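Heads up, this is only part of the complex; the chains shown haven't been moved.
Chain IDs A, B and C follow the sequence of writing; residue 1 opens each chain.
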Amino acid sequence: MAKKNDSLLIFPGSSSKQLTRAICRQLRVKPGECQSMHFSDGNTFVRVGQNVRGKDVFFVQTLSWPVNDNFMEILFYIDAFKRASANSVTAVIPFFSYGKGDKKDEPRVSIRARVCADCLEAAGVDRIVTMDLHAPQIQGFFRVPVDHLYALPIVEPHFRRIVKKNDWVAVAPDVGAAKLVNGYAKMFGVPVAISEKVRKGHREEASVRRIIGDVSGRHALIVDDFTISGGTLIATAERLKREGAKDIYATVAHGIFSKGSAARIEAAPIKELVITDSVEYRFEPLPKNVKIISAASLFAEAIHSIHHRTSVSELFPF
Amino acid sequence: MAKKNDSLLIFPGSSSKQLTRAICRQLRVKPGECQSMHFSDGNTFVRVGQNVRGKDVFFVQTLSWPVNDNFMEILFYIDAFKRASANSVTAVIPFFSYGKGDKKDEPRVSIRARVCADCLEAAGVDRIVTMDLHAPQIQGFFRVPVDHLYALPIVEPHFRRIVKKNDWVAVAPDVGAAKLVNGYAKMFGVPVAISEKVRKGHREEASVRRIIGDVSGRHALIVDDFTISGGTLIATAERLKREGAKDIYATVAHGIFSKGSAARIEAAPIKELVITDSVEYRFEPLPKNVKIISAASLFAEAIHSIHHRTSVSELFPF
Amino acid sequence: MAKKNDSLLIFPGSSSKQLTRAICRQLRVKPGECQSMHFSDGNTFVRVGQNVRGKDVFFVQTLSWPVNDNFMEILFYIDAFKRASANSVTAVIPFFSYGKGDKKDEPRVSIRARVCADCLEAAGVDRIVTMDLHAPQIQGFFRVPVDHLYALPIVEPHFRRIVKKNDWVAVAPDVGAAKLVNGYAKMFGVPVAISEKVRKGHREEASVRRIIGDVSGRHALIVDDFTISGGTLIATAERLKREGAKDIYATVAHGIFSKGSAARIEAAPIKELVITDSVEYRFEPLPKNVKIISAASLFAEAIHSIHHRTSVSELFPF
């Protein structure tokens, strides 16, 4: 990446218009002008509305529903920026939805996250900024630099007021989340428990086989990178209750909330579920026990650091 | 591409299940087993259900609505086949929808067809089979071989019985279609007329400014590569009528028919609109004046030629 | 592309020495020092005569006769500039001669324009500037940005004084030129006519089968992207005359004029044929009815915009 440009250009993708506005407000810049169209035949078309020649461009687009439309839109914008002679294009992808497809855990499947990484690079992307990837190894799917941010620093102040060392436990709803939960546990000085999840096939429901570690008599903070239907969180919370846990809080970086999930989350024994605004579109009004903390400042800081070539590393909590 | 395999494997994508079955029936093989899932968060997942190690695989998927979902599905299948050690993967894409995005006709847009070509190649595709590309130059967007088929040989017998030399004219509804229409005109020995279309921005309606060439007192055959809403065809037909044309027929390789178009097409002064089955999904029942001629035999022949390393060139009408 | 450099470096290729001088005069810079040698065994050798480390270099070379020598010279200069650590290399190719090879219009031929694009990119080119490509899709053969200029803005003032709305017609000598002619027709507010050309094989003569559209009693302006022998223009002009056209003018961006063409062009019923200086070398003295308008200002402006990172898009007439 070459030297900083005079002016900072941040363009909003279809799926991250509010977040981009919030980021721009923090950085006191106007969002870039661009236009996305989705035609009746299903084709996506994009057009950049201002000169970007020689500029360092940031394009913000999360991979929320409709994921594939949003992904293709990123590719087309990268191409449009590059063909319009931008100096560099940074794709800011708050929620990299296809991170779930990070391995061949059964025969003859695709490693979808690598396919997406290859497409982004084929389109000409110069850098990725993202948050709470499903696995940190996904950075290695890219040859271009990835700035991998974490939601922890922005949710920490909130939980700092609530979580107490002596009678809390941080709970991983899945062995895969154990490492992430470890970070939260260390930050708050509490022990870890792990829920052993049993998932059948690729359907999204899962059940809890066993809680490993002590939770009885403790308040619990369940931590994960994302939730779609809330299913795993709810199943974990219910099991924690049965195992004698007291108040149950939860936090995920990315709250998708598929159709029909709102009522179930509201009805679950979860006192508060804290998420970020990495995903904007939701099918239904937010459940009452869900609280959003904006990640705009986190992304604004990262973009500012990248633009001014200062270190981003102090943003990493682990 | 290496030597022919013993067994021919043809897998159906989500958007071309009927066409694949028809092709397989012609070639007397069973469609390959594979499974596509679209999760509630918008992610696509694919799984190949049988051993493909060392095989030459054909994957059939048209780019009809929802185009982006179908496109990503192709990428994931290619990756799944390659990681499962297929010898080669041929993507059969009857309608390459993003062919419309074949040039930078205004500043700071993407050449979307090239982006798609690069993604297919990044995913590992070895060959493309497609039909009636929006522009023949699109073959050049690919480094891998492209077998470019035309609908003309399969609709020709139908029109041969109808079109007569002396009082017919082949009409291009757009200067861009002039070359294609030329092929039909030569085939049937009739003159060409061209409708000068005026399109505003990227909306899909268009109006006819002028008909270049004589149409008065002649039956007309309008020819184009695709229609979405039928708008251009209808406008052209109406104008032809006003200019004194007699019966009006039309043919396009790819009939998409967006929402609300059926009634308008039925009401238009088009006696018969002949399309192929390159696009399967339609939002509404087919208009009564539309006739489908299956391209299955065309694709079956091409696949057979590729598999047995015989020449595909005799399928090209021009 | 990185930030602008202090000094603008423009190097002349063997085939564009005059044009480069004219461009440099406009931009008030001295042409860069470089040396091309063509040895008696047929090998080309190039040497850059001044420091280019960290500079943005422009190399101007049109693909006129001898095309392949000139093309290889471009490749070697790009390599020499890159290995000498230039920051970026822009190849300014006023006439991209191999643009004609833009599709597989018969079996087992090469898409030569794509081969050339791949070679330029393999040699390390960072950007292309060219004029009136044979097809706009050729931009998509490149992954690097292409600034595609048009001769129209520089010939427009000349014809503005001549062409009148009410009794003129813009004529495409070929259906392939219809889109280009459309641009001229709109600019001057005149109707379009299209000549249906019949070409046999790859020999360069062609005959006119039919003129589509009204030309009788009108002055005609034939427009095309290039002419080699003048054959198509002459055949079209003669046919227009027979169809009752009055004065016939013609304009092409690129006038090659192969051996023996001068006398035939002079003898043709073409009052004036306007070309640019995109091609310098000609086998014979210019025909008397040919007028050259220099494209130097057009290229100078584009280079200036690229160098100063301002928008080039206002140069696009369409």
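Note that a contact is a pair of C-beta atoms (placed from the backbone, for glycine too) under 8 Å apart; a residue touches a chain by one contact, two chains touch by 3 or more.
Note that the structure is predicted; figures quoted are calculated from it, not measured.
**Student:** Shown here are 3 copies; how many are in the complete complex?
**Tutor:** Copy number for the complete assembly, per this file: 6.
To be clear about the criterion, only the chains that are shown with their structure count from here on.
**Student:** On Cα atoms, by how many degrees is chain A rotated relative to chain C, nearest 5?
**Tutor:** It works out to 120 degrees.
**Student:** Using CA atom means as chain centres, which chain is nearest the centre of all the protein shown?
**Tutor:** The most central chain, going by mean C-alpha position, is B.
**Student:** Using Cα averages as centroids, what's the distance between chain B and chain C in whole Å?
**Tutor:** Using C-alpha averages as centres, the distance is 33 Å.
**Student:** From the mean C-alpha coordinate of chain A to that of chain C, what's the distance rounded to whole Å?
**Tutor:** Distance between chain centres, rounded to whole Å: 49 Å.
**Student:** How many angstrom lie between the CA centroids of chain A and chain B, rounded to a whole number?
**Tutor:** Spacing between the chain centres: roughly 38 Å.
**Student:** Could you tell me which residues belong to chain B and also touch two or more other chains?
**Tutor:** In chain B, 104, 106-108, 111, 114, 118 touch at least two other chains.
**Student:** Per the contact definition, I'd like the list of chain C residues that touch chain A in the complex.
**Tutor:** The touching residues are 1-4, 127, 139, 143, 145-146, 305-306, 309-313.
**Student:** Quick one: in the complex, what on chain C touches chain B?
**Tutor:** Interface residues on the chain C side: 102-108, 111, 113-114, 118, 135-141, 143, 146, 148, 175-176, 178-179, 182, 191-194, 196, 210, 212-213, 311, 313, 316, 318.
**Student:** List the residues on chain A that touch chain B in their complex, please.
**Tutor:** Checking each residue of chain A against chain B gives 37, 39-49, 52, 63-69, 71-72, 75-77, 79-81, 83-84, 97-98, 100-101, 104, 106-112, 114-115, 118-119, 121-123, 202, 204, 228-229, 256, 258-259.
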